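Comments concern the structure below.
Missing here: one protein chain of the complex. Every other protein chain is in place.
The chains carry the letters A and B, assigned in the order they are written, with residues numbered from 1 in each.
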Amino acid sequence: MTELLQYIANGFMVGGVYALIALGIVLIYKSTSVFNFAVGHMMMFGAFFCWTFIDAFKLPTWLGLPLCLIGGAALGLLIERLMMRPLIGQPILSSIAMTLVVAYLLGGIAMAIWGVFQRPLPEFLPGGTLSISGVVFSIELVWSFFLALAIFGILALFYQRTRTGLAMRATAEDHQVAQARGISVRNVFGLSWALAGMVAVAGGILLGYQLGVSQYLSLVGLRAFPAVLLGGLESIPGAVVGGILVGILENLVGGLINPWLMDITPYIVVLLVLIIRPDGLFGLKRIERI
Amino acid sequence: MRPCGTFDENYAEDMAIVRTRLQWILLILGLVLLLALPLFISGPIVNLINLIGITVIAVHGLNILTGYTGQINLGQSAFMAVGAYTSGLLSANLGVPFWITLPCAALSTGIVGLIFGLPSLRVKGFYLAMATLAAQFIIPTLIVNIRADITGGVHSLVVPSPKLGGFVLRSSQSMYYIIIPLTILMTFFAKNLARTGVGRAFVAIRDNDLAAEVAGVNVFRYKLLAFFICSVYAGVAGSLWAHWVRAINPDHFTLMHSIWFLGMLIVGGMGSTVGAIFGVVFLRVLEEGTKILGTNMIGLFPTLVGSVQAALTVSVYGLVIILFLIFEPRGLAHRWEMFKASYRLRPFAY
Partner (left out) sequence: MHSKSINTPTLICLIALICTNLIVGCAAPKIEPSTKPAKVMIHHFGDLSGPYAAITASAVAGFEDFSEWFNAEGGGIDGIPIDDMFRDTGGKLDAALSAYAAFKESKPYPIVTILYGSSESEALRERFVEDKIFCFTGGPSPAAIYPPGYEFSLVTSHTDSIGAWIDWVTGHWAKKTGQPVKLAILTWDSAFGKAILVPEVKDYIKKKGIDLVYEGVFGVRELDVSTQMTAIKASGANWVYDNTAAFGPKVVHQAAEAMGMLNHDLYNITPGLVHRATGLVGTDESQVNLSGELAEGAVGPRSYASWAMPEVEGISMAIAAADRHNRDVSQRVLSYIACWAALYTVCDSMNTIIKEQGWNNLNGEMLRAEMLKLNDYQPFGITRYTFSADKPEPRDAQIFQVQGGKLIPITDWVKCPDLRPSQYQ
């Protein structure tokens, strides 16, 4: 019984990070209708930034972390301006291919700048473990879970309560109408990518903290795609729920049945979702009319 | 753009792929040259052409599904794995000769492709791409873990060389004479497909599937057919790979390879048979070039022993595809068409 709870607890912790990555995808999809395959690599860049600023340049934490976030925003903006902007109006395959190739390119650039060796991040969160009725929680993981939730809260507030957030929601609904109301759709695109970049970097720092900084962090991003599909591509609460559900499911299957199934559980979930309910749990229903 | 002065007197001429006598002569000369090539070029280049041939077959399949039918396929490499392992297992464990395992591999891969094409009944576009992405992960994992005792699991599966009568075909040159004729054949099939009713149905689905449905094209059936054909091509490519490399491993069939195939298709020009060939040749040669460059760089900067060459290959490759996506989304095939038009129209401007 304790094992079952332990698996569920592990699932929550890892699901929190998946949810954060899923959020990065949803943010961009909501405004621009582009699925960002490069989110895993942007996350990896975030972890590398963190290592560079705090370990290599030896900046203090209170300066290094915000710099990483700014770096993330810059990365997102750069990708949007240079690579996504020219593709506006092209068929969907172009943008999917573009994000895939951007992911590939980011991987190559990271390899060129930082090399292939793996390094740990310096400790800035308290360590140790917490045991609640036999179920062990690592305090670092608990911190990252709550930090992820905090980021969600901030973003939710931003979208609901601020004018810019409102403008972004309007653009997500309909580009033409938003333009008619005087909202600069281009700026909104840039802003969503910048925000997504920051979220990805935050996720990368948390993940890099848990697992150490290496080029394989980008592969964790792939795990989040099923989370997004499960939750629904346009839904922010869907991203949270999807991420946590995928995390728990993965752990249960891996622990109770066989570890090798852990890798493909998310993808079997994808297939099931596509067959049963393609729009996800909370996504907008797509109705086509001739 | 037609050659100047050609006109058609019947339907067959209208649909012809090769129209003028000059085109026939060039075609035959080109084929003869291609088949005679190993006699006077060195080993590494024959090796490269073998690799290009196998990749061209896989990318033709991808072109049919993604270029003509508009269904994005991120799992072409995994389908190749199915073909490779079918062919490999039949030859290695049951001693079936290569000439039979090839069609078996093609058929089995086609069936697997059909299965992963089933979601196309309910979803399309990007969601279907996710289904193929799922295939890309599920298939290699299954190969590794299900019945690892016969597939070799994570260890390479050793595949025997094809035999022709008494000859064992194992050198680069010998495999060249299996791979290249097959490539030529598959290219011809692909080119021919475009001008048949099936090909027209594919293009109709790509352009507007609702209108196609209204016009009487059974969209689901043709989508499944497209998946089947694409997978058959992948199966053939996989089977050739297995018998050429002779030790296959799920590591040869990753998401990165699938993205490479898609990249080659984009660079070459989607929806064009000759575009697939251009894309593959261009990017494979680029890859060899960066490798040579990287090897020399390690010589010049010994302290930089690290992943410079790998990083260079990846970055250059990624950059090239991005540049093509931004500046020439219709690919090299479009440039080729422009070039042909320029010399055919001469001295007129348009």
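The definition used in the following text is that contacts are C-beta pairs under 8 Å (C-beta built on N, C-alpha and C of every residue); 3 or more make two chains touch, one makes a residue touch a chain.
These figures come from a predicted structure and were not determined experimentally.
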Please identify which residue in B:Pro103, B:Gly125 or B:Gly294 touches the non-displayed chain.
B:Gly294
Which one touches the absent chain: B:Val245, B:Leu286 or B:Val320?
B:Val245
With the missing chain put back, which residues of subunit A would touch it? List them for me.
2-3, 6-7, 10, 14, 111, 116-120, 129, 131, 136, 138, 140-141, 210-212, 214, 216-217, 219-220, 250-251, 254-255, 259-260, 262-263
The missing chain sits against subunit B at residues 6, 12-13, 16, 18-21, 24, 28, 31-32, 35-36, 38-39, 42-44, 46-48, 51, 144, 152-156, 158, 164, 167, 169-174, 176-177, 181, 245-247, 249, 251-252, 288, 291, 294-295, 298, 302-303, 305-307, 309-311, 313-314
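We adopt the following convention: only the chains that are shown with their structure count from here on.
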Distance in whole angstrom between the CA centres of subunit A and subunit B is 33
In the complex, subunit A touches subunit B at residues 35, 83, 86-87, 90, 92-94, 96-98, 100-102, 104-105, 107-109, 111-112, 115-116, 222, 225, 229, 260, 263-264, 267-268, 270-271, 274-275, 278, 288, 290
Please output the residues of subunit B touching subunit A within their complex, sorted ascending.
66, 70, 72, 74, 118-119, 122-123, 125-127, 129-131, 133-134, 137-138, 141-142, 144-145, 210, 214, 255-256, 259, 262-263, 266, 270, 306-308, 310-315, 317-319, 321-322, 325-326, 329
